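Only a single protein chain was left out; the remaining protein chains are all shown in position.
To keep things simple, chains are lettered A, B and C as they appear, and every chain counts its residues starting from 1.
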Amino acid sequence: MPTDAQQACFEAGIKFGSLYHQFAGTPVSPANTRSLERAMAESIENQPFCESVTVTIHDDRVREAIDHGNGYTELTGSLMDVTMRIVHEDVTVRTRMELEDGYPLMRLVTVES
Amino acid sequence: MPTDAQQACFEAGIKFGSLYHQFAGTPVSPANTRSLERAMAESIENQPFCESVTVTIHDDRVREAIDHGNGYTELTGSLMDVTMRIVHEDVTVRTRMELEDGYPLMRLVTVES
Amino acid sequence: MPTDAQQACFEAGIKFGSLYHQFAGTPVSPANTRSLERAMAESIENQPFCESVTVTIHDDRVREAIDHGNGYTELTGSLMDVTMRIVHEDVTVRTRMELEDGYPLMRLVTVES
Partner (left out) sequence: MPTDAQQACFEAGIKFGSLYHQFAGTPVSPANTRSLERAMAESIENQPFCESVTVTIHDDRVREAIDHGNGYTELTGSLMDVTMRIVHEDVTVRTRMELEDGYPLMRLVTVES
């Protein structure tokens, strides 16, 4: 039977996959980064065992990505950093998504009882 | 060749389909209705010819839809009303999504030059 | 009151926005281009007034986009061409999405009664 720590890590993964695939593709420009960050964090915090989510969309990266003259781009992992804290039973899991060699990577940071 | 009014109606439809399928499925509870409304409106307003978007997620309908004990539900058309104003060349199109016989319907309201 | 042709163009736009924002972000590699094309076309053909949809995901563009070592990329408009035929009342609308100056553009092609 899976341990509490394994369950907590599974739950942490669910939240990351959910956040990413729900919001990837959303139209974004410097005009809506703040409202999008907040909506992403607050919607995922509804999910079970999800204590807190922070989303930082980098305005400078958004500006760089806007190159086709329409004034906006689509949200992808390379434009943002995300951190989450998941608590399941007595286990706390911290996770992070950030750029590594130019590619957004979702990582388990710590798993603590 | 399509007329300006037809183009404007096509653009209006794109925005509606975009908003709906980008955000349907987002976890929602009374705790995040306001931030989700704002993020939806502001992200779609980035799209070309889209002058304004209003999104109203009905807290009472969200509460009714939360019946599985997890404290949240997934966003669907029946939980919200949406209005948009699209301006293309000298044509203004107003659209609306609202419940009709219990089913959310996207409608052209007016097309004016 | 909107004309039948304007309604048909609005419906055509809805289908385009739906297809794009439902499927943008889907993991894609040369291993799943065919099944994804088919699922995209068949799901949107369910929508009202949508007579036919064709989706072509370009394997060569997918291969070029896979540059981060994980063996897949995320679906975006620049990897595919889409055509649709919408019939509403006695109006037939043909639409197309294709690259124009490197940016995917959704266009009304013809509106015929």
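Everything below uses one rule, namely that a contact is a pair of C-beta atoms (placed from the backbone, for glycine too) under 8 Å apart; a residue touches a chain by one contact, two chains touch by 3 or more.
Please read all numbers here as calculations on a predicted model, not as lab measurements.
The chain that is not drawn here is touched, among residues B:S52, B:N70 or B:T110, by B:N70.
Remark: the residues of chain A touching the chain excluded from display are 2-3, 5-7, 9-22, 95, 106, 108, 110-111. Mapped onto chain B, the interface with the missing chain covers residues 20-21, 24-25, 68-70, 74, 76, 101-103.
Listed for chain C, the residues touching the missing chain in the whole complex are 18, 22, 25-29, 31-32, 35-36, 38-40, 42-48, 70-72.
Criterion: only the chains that are shown with their structure count from here on.
The chain with its Cα centre farthest from the Cα centre of chain B is A. In whole angstrom, the spacing between the mean C-alpha positions of chain A and chain B is 24.
Centre to centre, using the average C-alpha position, chain B and chain C are separated by 20 Å. We define each chain's centre as the mean of its Cα atoms; on that basis chain A and chain C are separated by 27 Å. Multi-chain contact residues of chain B, defined as those touching 2 or more other chains: 18, 22.
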